[in-house]
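One structure, pasted below without further comment.
Missing here is one protein chain; the remaining ones are kept as they sit in the complex.
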Amino acid sequence: MSGIGAMFAAAFGLGVLAWWLGRRKALAFVAAPGGDRIGAVHSLPQYHGAFVAILALLPALVVLAFWGLAGNGLVAAEVLAGLPEGTRPQPGLDQAAFLSEVRGLVRGDYAAAFNPVAEGAAKAWVAVERRYAILFGVAALAVGLMGALWGWTRLRPDFRARSRVERLVMGLLILASLVATLTTFGIVLSLIFESFRFFQMVPITEFLFGLNWSPQTAIRADQVGSSGAFGAVPLFWGTVFIGAIIAMIVAIPLGLMTAIYLTQYSAAGFRKVAKPVLEVLAGVPTVVYGFFAALTVAPAVRDFALSIGISDASSESALAAGMVMGVMIIPFVSSMADDALAAVPASMRDGSLAMGATPSETIRKVLIPAALPGIVGGVLLAVSRAIGETMIVVMAAGMAANLTANPFNSVTTVTAQIVALLTGDQEFDSAKTLSAFALGLVLFLVTLALNIFALSVVKKYREAYD
Amino acid sequence: MNQMSMDVGTALGSSEAVADAAPKMTARNVAVSYGATQALRGVSIDVSTENVTAFIGPSGCGKSTFLRCLNRMNDTVASARVTGEIQLDGKDIYAPDMDVVQLRARVGMVFQKPNPFPKSIYENVAYGPRIHGLARSKADLDGVVEQSLRRAGLWDEVKDRLADSGTALSGGQQQRLCIARAIAVNPEVILMDEPASALDPIATAKIEELIDELRGKYAIVIVTHNMQQAARVSQKTAFFHLGSLVEYGDTREIFTNPREPRTKDYITGRYG
Partner (left out) sequence: MTERLATGAPTAWGSDAMQNRIRRRYRQERLFRGLGIAALALAGGFLLFLLTTIVASGWNSFRATEVQMAVTFDPARLGVDAAAAKADPNLLAKANFQGIMGDASDAQFGRGVRIVSDGAWLTLRDMAQADPSILGTTQTVWLLTTSNIDQLAKGAFDLTIDAADLPVTATEIALWKRLNSEGKLRTGLNALFLTGADSVDPELAGIWGALKGSFLMLIITLVISFPLGVLSAIYLEEFAAKNRWTDIIEVSINNLAAVPSIIFGLLGLAVFLNTLNMPRSAPIVGGLTLALMTFPVIVIASRAAIKAVPPSIRDAALGIGASPVQVVFHHVIPLALPGMLTGTILGMARALGETAPLLMIGMRAFLTSVPQGFTQPATALPVQIFIWSDNVSRGFVEKTSGAIIVLLLFLLLINGLAIYLRNKFEVRW
C-alpha cells in the first residue's frame, strides 16, 4: 500500500482548498450590498466553506478507503492470474502462505524467497500495486474535484449550508456510536464462526462435558476429533477454582472490611489518603501481579505446603495465582461495597444507633443485610472480572489441566489455555487453534451473563432505596 | 382571638398536666453548635414521666437538634458540639463514664420518617432485645415482641404475618412498628421527632392515641410543628424560636394564655 498516506494527505489538502473557495464565495455574498443584514445570508461563510470541503473530501475518502481495504485483494488476484500456468498455488492454505511470503518480500521482511515463484511474483506485485495506486489516486482526485465543483455552484445567499453541515455532523455522531455495536457483533460473529468450525471437528457435548484436556495430541489434521482431548471441564473447574473461589475468599473479606472501615469508622482525612492508595492496587498492570505471583508468592506457597507435609505441592499452584488475583480484586470489591453501603439510607443507621446498638452491631445486623443485594451484585461483577483475568494465571497457575481441589496443585484456566493455544506455532485451521475461539465464546457468554445479571441486581437494589 | 386559636382551644386534650413527682430528665443551659454555626443556646427544661412534653416552633428553630441531644444522637455528626448539662435520673449523660449504648437503650427514639429495618416484622422488634440481651429464651423473646406490638397497637394487624418484611407495611403501620421497636428495649424515655409528619390523618390519629396510652409508662417527648397535635397529645409544651427556648409550661397555659408575644404570634399563625 505504498503511498496511501500521501494520498490521504492530498485528499485533505483538496478539502482545505475547497473550504477556502467556498468560504470566499460566501464572503462575497456578505460583502454585496445589503448582505450584512441579518438573514440576508442564511449561514456563516465558514459553513459554506465546510459544505464544499465535505463534498470534496467525502467521495475522495470513500475511494481511498476502498483502495485501502480491498486493494490487497485486487492486487493479489491480478498477481495470481499473471503467474504462469502450473506454478500457480492451489487456492486455500497454499495460496495464503504464498501470498504472505510475497507480501513479506515486498515489505522487505525477508531478505530472500524460499519459493522461487514468489520472487517473480513480488516484482509483479510491486508493479501491479503501483498501477492500481495511480488509478485510485487519480479517481479519488477526480471525484473530489467534481464534488467540490458541484457544491461550489450551489452556494447562494439563501443556501442553508449550516443545516447541511450539521446533518452530516449528526451522521458522523451516529456512525461513531455504531462502532460499539459493530464491535460487539464483531466479537460475537467471529467467536461463533470459528467455534462453529471447531464444533464440526469436535462434538460440542464432548467440549462442554469431557473431563480430559490435552489439545497437543491433535496437532495434525488427520488426528482431529474423537480422541477425547478437548474436554474443557478441567479448564472450567480451574477457572472457577482460582477466580471464583480462592480469589473471592481473599477479596470479599478484605474488600468488604476495608470498605466498612473507610466508610463507617475512619476520619475523613485518613479516608482521603487511604482510598487512592487502595486504588493503586487496581492500577498495577496484571503482568506485574503475574510476575510477582510467579517469582515471590508461588515459591513461598510451595515451601509452606512442603513444610506442612504436602509432598505433591507444585511450584505453580492454584493458591498462589488465586491469592494474588484476590488482592488485585480488593479495590474493586471495596468500591462496590462502598457504593452499596452508601445507598442504605442514613435513617436505618440512625434507627439502629438510637436503640443503643454499637456501630459494629449496626453494621453487621442492619447495614450489611440491607446492602446485601448491592454487595452480591458487586461480588458477581468481581467474579466476572476475575475469571476473565489472563496474565496472572498464565504466569502463575500453570498449564496442567488437572481436575483437583487441592489448592497447592497446578490447575489451568480458560484464559491461560487461550494464550497457550494461540501463541507459538499455529496453523489456523487446526482444531487446536480453533478450540481457543470456542473457549473464548464460553468465556464471553459467561462474563456477559454475569455482568447483565449483576448489573440488574445492583440497579434494582439502587431503585429500592431511591 | 381569631379562628385559629379557637380551633386549638377546642382541640386541647381533656387531660390536664399533673404535678411532676421528680423530673426524669433535666437540661440546664444546653447549647449546640455545628462547626461555626450556633444551632441552639441556653435551653433549660425538665421532662417527666407523668406528662407528655411537646416541642413546637417553626422549622429550623432547634427543637429537633435539642431532641437529638437527649440521647446523644448528635454524636454521629462529627462537627456537632454540645455544652451545658443534661441529666438522666440525676446523672450527666455527657459525662465521660456515661455509656452511650446504655443511654440510648434507656432513651429510645422514633424518627420523622418511619425507618423499619429491611427485615421481618418480628426481627424488627426483636432486634433491640437481642442486642441488649433482654430476653433469656425464645419464648421470652416472643413474649417481648408480642407485648411491644400490643403496646404499639399493631398486634392485631400483624400477628398473622410476623414473618413479612417490615417495609411492606403501610406508612402508619411502619411508624407504629418503629414505636414497638423502641418499646421492646424497655426504655425509660421515648423521644419522637415529628412522628406523624409523613402520615395521613387516620394514621396520625392512631399514633396520637398511642402516645396518650403510653403516657405515665414512659417519659415522652414529641417534636411537632403541628400545633393542634401538640395541643391534643401533650400536657407540657416548649416553644422554640431561632435556636432558643422562648417559653415552657403547661400546654393549656401556652395555648390559651401565652406569656411571650412571640409565642402568641406563632400560635395565632402570624408566622411559622
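Every chain is named by a letter (A and B) in the order it is written, and numbering of its residues begins at 1.
Just so it is clear, a residue touches a chain if its C-beta (ideal position, glycine included) is under 8 Å from a C-beta of that chain, and two chains touch if they have at least 3 such contacts.
These numbers were taken from a predicted model, which means no experiment stands behind them.
Shown chains touched by the hidden chain across the complete assembly: A, B. Checked against the full complex, the one of A:161, A:232, A:330 or A:366 touching the unshown chain is A:330. Summary of contacts with the chain left out: across B:144, B:182 or B:267, the touching residue is B:144. The omitted chain makes contact with just one of the residues A:41, A:201 or A:260: A:260. In the complete complex, the residue from A:233, A:249 or A:274 that touches the missing chain is A:274.
Although one chain is not drawn, the whole complex shows that of A:27, A:145, A:233 or A:422 it is A:422 that touches it.
Hidden from this view is one chain, which touches subunit B at 99, 101-102, 105-106, 129, 131-136, 140, 143-144, 147-148, 183-186, 188, 217.
Residue-level contact of subunit A with the missing chain is found at 69, 72, 100, 103, 107, 109, 162-163, 166, 169-170, 172-174, 176-181, 183-184, 186-187, 190-191, 193-194, 253-254, 256-258, 260-262, 265, 274, 277-278, 280-281, 283-292, 294-296, 327, 330-331, 358-361, 363-364, 381, 384-385, 387-391, 394-395, 415, 418-419, 422-423, 428, 436-437, 440, 443-444, 447-448, 451-452, 455.
Methods note: only the chains that are shown with their structure count from here on.
Separating the centre of subunit A from that of subunit B, both taken as means of CA atoms, is a distance of 59 Å. Subunit B makes touch with subunit A in their complex at residues 71, 73, 76, 78, 100-106, 108-109, 111, 113, 115-119, 127-128, 131-132, 178, 181-182, 185. On subunit A, the positions that touch subunit B within their shared complex are 268, 345, 347-358, 361, 365-366, 369-370.
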